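One chain of protein is taken out of this complex; the other chains stay put.
Lettered A and B in written order, each chain numbered from 1.
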Amino acid sequence: MRSRQLRARDMLRGDLEGEELERYVEERVVMTNFDKMLGWARSNSIFPLTFGLACCAIEGIPMAAVTARYDIARFGAEAGRASPRQADLIILSGRVSIKMAPIIRRLYDQMLEPKWAISMGACSSSGGMFSNYAVVQGAEKFMPIDVHVPGCPPRPEAVLYGFTKLQRKIQGNPDQGWRARYGAHGTEEWARGGPRGEPSAEAAKAYLAARELIVSA
Amino acid sequence: MAELAERTEVMTVNIGPHHPATHGVLRLVVDLEGEVVKDLRPIIGYVHTGIEKSCEDKSYWKVIPFVERMDYVSYFFQMEAFCGAVERMIELEIPPRAKYLRTIFLELNRIHSHLVWLGTTALDLGAISMLWYCFRERERILDLFEMATGQRMHTRYFQVGGVIEDIPLGFEAKLREFIADMPVRVGQYQALLDRNEVFLSRTKGTGIVSRERLLELGVTGPLLRAAGEPWDLRKAFDYLAYPEMDFKIPVGTVGDNYDRYRVRVAEMVESTRIVEQALDALPEGPFIADDRKYVLPPRSELSTSMESLIHHFKLVTEGYRVGPGELYYAIESPRGELGCFVLADGSAKPARVHFRDPSFVNLQAFRDMSVGSYIADMICSLGMLDPILGGVDR
Partner (left out) sequence: MPDAPGLELIRGEIEQDHPGAVLDTGFEHGCASLAIDPAHVLGVLGWLRDAPGQGYRFLSSLHAADYLPAEPRFAVHYELLNRDRVERIRVKALLADPGEDSLPEIDSCVELFPTAEFQEREAYDFFGIVFNGHPDLTRILLPEDYVGWPQRRDFPVGGEPVTFTYNERNYG
């Protein structure tokens, strides 16, 4: 340990030269590109939103998965954030009712890019066993989901496995937002007008441009 | 001073439905004057799942997993409420071993539920480490559940007629280990909280509601007992093995948040005692009733007996029929009186399944607990009220 530190110090000082330096560099330094490094850093410092919907929440990130036995801190995601503006991962842990769906969508829209979503449990992935009037049959209907974790409820291990899958995904294509990933240009909330009135001229133009992109693709 | 008072105005604050302190997706619209809560309206329904409607579409034995998912921390209680109601309707007596096994699992579930409550509520009050301690014990209970039933949560262990399978080998030893540990652990929690100045000053004297008012509002469970009313359905009514058990009902005196905390913690110890007694007295014998009209025949018989095969086929495809009638059956869940109303119309599917969920009714007391107090105390009261939103919204 000590000798390694000494060698590192030597290198930084410029004391190592020639073959010795080359060997040192070969041993110690990993070459990569910036994107990959950024993806690696991002994937290991995820701030999940502390968000629980139903039964799955007890087994998932807000509760059991952060406690000692499962310890999501091993994957660098123990810093739960209560505000969507500070979080970059939302875990839909539970059933999505028709009353809750617009709120989840709004939370998701408030999160800053890049952002990811895990749908935990059968309910939020597909409606699960509750095929009835009150439950949205799958959160995919109103927001993009990156990883689905099956189970009712999934074990905390399964959540962690899904989480590591997400990390791989982040390392794979780091810099695109979800709109690029899913080809979803034109779904921006402001562009649709909606209850708050007409979109601004700029927004309408951006919307048209985005539509263009999709149609041409 | 007078000028200042004139300048304060009532501010309406929306808390939730996504808020870490609301224990789920509860939304509160609070009128604040400065820091003091003037009025409050809980808005619920954000996890309304339509379970009661879905139950009408399923045969009786398929309803059990649905009702479990209402109050997702006390799933065994939901199962017992529903299975017990159906058993009473078809007048099926369950064997003594099943009664004792059910008692054991119900009480373990009660401990589990209180542990989740204690961990999260203490977390809200700033005692973060409690979450880790409580979930350590919770994992042990879940291990026991998993050992016996194969699932950690939503076990579907109770059947109409008994339980689905006997406890496995080695379960008893593990359970005994847990029982021996639990009172010590509860002592540790108390050591952490009981003399913690912050915890005491936040809980003592806050959220007081008189017992008459609580009764008017239909509040049951630890909340009512903390106000000094020793009302517990386990003692009042005769169900499962509770009449044979020797246990006490902890009651509080003033009914503030501190009493609520003490009552629940004491209940954990009492539950441990019940589990121990039930385990000691666990009778031998069948674990499920032997009525082929309602209960699946054992697996081993299927390959030898044609009759069993027919019964099995009939039960699985169509389910059993329950004669017309209606019944309300209530048990004591960790949060109070959990009632199940079943209306049967003679077919293989219930015509209506309604749950009187204690969290739903208890939530009405929240306004009384919080109006006039500080907003910080409101959060404390909400934690001590312990609503499970899955149960509130169903």
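Criterion: contacts are C-beta pairs under 8 Å (C-beta built on N, C-alpha and C of every residue); 3 or more make two chains touch, one makes a residue touch a chain.
Please read all numbers here as calculations on a predicted model, not as lab measurements.
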### Query
Among the chains included here, which ones are touched by the excluded chain in the whole complex?
A, B
### Query
Of the residues listed, B:208, B:269 or B:327, which one is in contact with the missing chain?
B:327
#### Entry: Residue of B:249, B:351 or B:376 touching the missing chain in the full complex
B:351
### Positions on subunit B where the hidden chain makes contact
44-45, 48, 50, 52-54, 56-57, 88-89, 91, 215-219, 231, 236-237, 325-328, 330, 337, 339, 341, 343, 345, 351-352, 354, 356, 360-361, 363-364, 393-394
### Task
For the chain that got dropped from the picture, name the residues of subunit A it touches.
98-99, 126-127, 130-135, 137
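Keep this in mind: only the chains that are shown with their structure count from here on.
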### Task
Averaged over CA atoms, how far is the centre of subunit A from the centre of subunit B? Could you give it in whole Å?
34
### Message
For the complex, give me every residue of subunit A touching subunit B.
### Response
50-55, 57-59, 62-64, 67-69, 82, 84, 94-95, 97, 99-100, 103, 107, 129-135, 152-153, 155
#### Entry: Residues on subunit B engaged by subunit A in the complex (per definition of touch)
17-20, 24-25, 45-51, 53-54, 57, 65-66, 69, 72-73, 116, 119-120, 131-132, 135-136, 138-139, 152-154, 389-390, 393
